[in-house]
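Here's a structure for you.
A single protein chain has been omitted; all remaining protein chains appear in their positions.
After this line comes subunit A, so read on.
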Amino acid sequence: MTTPRHRLPPPAPRDPLARPQLHPVPPGARSRAMQAMAARATQGRFVLQACTVCDTATYPPRDACPRCWGTLAWHDQPTGGRVLANTVIRVSTDPYFRDRLPWHMGSIQLDAGPVVLAHLARGLEPGARVAMRLMLDRGGNAALFALPSDAAQVPHPEQGATSMSADPQGRTFVVPVAGATVLVSDARQPVGGALVGALAAAGARLVVAGLPGPAPVRDAHDPVLGLPGVQPLPLDVTDPVSVAETVSRIGGPLDIVINTARHVRAGGVSRDGNLLAQHRALEVSAMGLARLAQATAPILAGRPNGAFLDVLSVTALAGDAGHAGFAAAEAARLSLLQSFRHEMRSTGVRVLEVFTGPTDDADYQALPPPKVAPARLAAAVLDALAQGREQTCVGEVAREAMRRWLDDPALFVRETQP
């Protein structure tokens, strides 16, 4: 049960005597307006400021309309554009770009109006139609990226994203799964199980499937856990010994951690509140995240595309009277995750979050639809990695909750706690 049943493809060869390679991040300081653009980029939106008086869209982000001094507001914009000019940077004093030369850039005439300086996918020449992406670079700053429009206009986002990860510059903005070693913290629950299968299908080199106890005898012959390249290991995020041992037993360097562990139990605060269940929820959601982060962050920081993705409940935003203890645990988890992301900025490790509403499994059997199917949540996790998107909301419940929370948090809290 504890060893991979199939021989793994070897990792990329590396000189054992070479000193570890540091992974610098792109230059950091940005204006407040640019930070606001990055905040929207986390959600995968393509936004520009537009003047509330004269309607002109503008770039780069500013504090007032350059045409009429009117107030600016963020708006989603059409993503089309045309390459005006391109160039290749062959020399740079910046440590991040120096490691990745040559670097392709160009000016783009956006359909939305402004001319912008953007990172270019390989092969884009002046006159080419492009589809723009607003990405986050490895330092967490907003960056415009131009993809050939035919590659981006395919109906399935995963296929569009493939061209991001296929492009040598595009790869630096996303989290490639192909060839990566991935740890799923709880593969016993349906969401984690679906994720293990999806990661294996997406070409991960090794998927380590964490199995919290108690361990049934059927663990020895689970079909998903028996897939080639899947290594089941006992892992309980409430146990520091278990976390340390599991991490020590992963063959090859770890690239991606996906934390699916959670302990969902119904109950209120003063009414029907089971303190032991609430304590366990906190141990899994909050302390579990901290244990996992402490054990894996140094390894992830040594990898060129290290990432930590956390799957959490959207009830972290405002609580949930029906699952008060669990929602509190998820709120604590979100808080830790945000601090962890700031901590990781300087290392280039991407910290991503995927919010979900109730999932269609035993945890939420008492709730009516809409619920998120485990396979759908797994697909959303793979898409978040492929797009390098920091924040993803899966399903109607999570998307609607996030929309309303961003719109008016005070009202949202009132409406969700009847």
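One rule holds in what follows: contacts are C-beta pairs under 8 Å (C-beta built on N, C-alpha and C of every residue); 3 or more make two chains touch, one makes a residue touch a chain; residues count from 1.
We take it that contacts and distances are computed from a predicted model.
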item	value
The complex's invisible chain, by UniProt name, from "Cyclase family protein", "Inhibitor of KinA", "Serine/threonine-protein kinase RsbT" or "Autoinducer 2 import system permease protein LsrD"	"Cyclase family protein"
Hidden-chain contact residue, picked from the options A:24, A:70, A:240 or A:302	A:240
Those residues of subunit A which, in the complete complex, touch the missing chain	1, 213-220, 234, 236, 238-242, 274, 276-277, 280
